[in-house]
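Here the complex is missing one protein chain, while the rest keep their positions.
After this line comes chain A, so read on.
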């Protein structure tokens, strides 16, 4: 049995030699094609937001969104995203740590990179990532392109080098043509900037804005049941204060917050955004993550200390700074206080968070990718994956 992946690879390569891939001329669902480029269309666009920041209440506009990619660029990005050719030795693709079925995270406390190395932090979900102004837990990148360069070339992640990556893509039977399709009119379409541009293009197509919560927010109050509404009201109350940072409609305000969650046993303190901004006041600060599709992305927090969503919610009731290591001076966010939530209220919040699930615009995993490697490389079944189930429809 252990030879079957190689057989599969040979089979794929054979197939690939026979038929050339034509990139899609259609925009992904929910995108409208205008002048050759894809633009997001969503019901939230009927609304405004204060100072155009895209934070508010139920009927609030979204923040500025990164769109305007061509259908071909998005489709090329999809192949690249699932192709292990992008890693040093073909053992990892982007999707290895951002698996579609796991909320585009990987079900692990901390991701596993090259040669089984466990990296420092958890893989964040990529749903709605095209709205984000800062990438990485510590907000050290400002564009998706800049972000992509991180894992591609980090020694403990995909461990590639720009030279090898470009050599592999250029030497591939299909990619030069695919880049030419995606970047027509360019003399040298297969460049590193275009690799990360196409990856960005694909990631912006990961839209999740049609959950049952959204149906409530946009006017159909029957979309949530009584317990979910109770949970929503605790969530947005000024006692729990979840909505102050995980603010609708994206369920993140995109700011840095120092909340003082514990690291896994034996791990040193991660100073987070302190390093990015060279500011001691941000020690232990991390970018507020979106809570959309949150039931898919256990375990929780930057290094996956909490196995369950309930544990993650309960953290906030256990006292301001209760998990900050002795001797560490951490300026805990002002909204972290002692809300004294009841067990029922914690349950209700967790129930409400389940109503934020929407995977209706799940992209199709390519049946095969140009390298001939498996597009499911590195997809290990994890506890979370075994437990993951679609809660909506």
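Everything below uses one rule, namely that contacts are C-beta pairs under 8 Å (C-beta built on N, C-alpha and C of every residue); 3 or more make two chains touch, one makes a residue touch a chain; residues count from 1.
FYI, contacts and distances are computed from a predicted model.
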Candidate names "Transport permease protein", "NADH-quinone oxidoreductase subunit J", "Anti-sigma regulatory factor (Ser/Thr protein kinase)" or "Cytochrome c domain-containing protein"; UniProt protein name, chain not shown: "Cytochrome c domain-containing protein"
Residue among A:116, A:185 or A:222 touching the omitted chain: A:222
Hidden partner interface residues of chain A, rising order: 26, 29-32, 41-43, 45-51, 53, 55-60, 209-210, 215-223, 233-234, 236-240, 243, 247, 253-258, 277, 279, 281-282, 320, 331-334, 336-337, 339-340, 360-361, 393
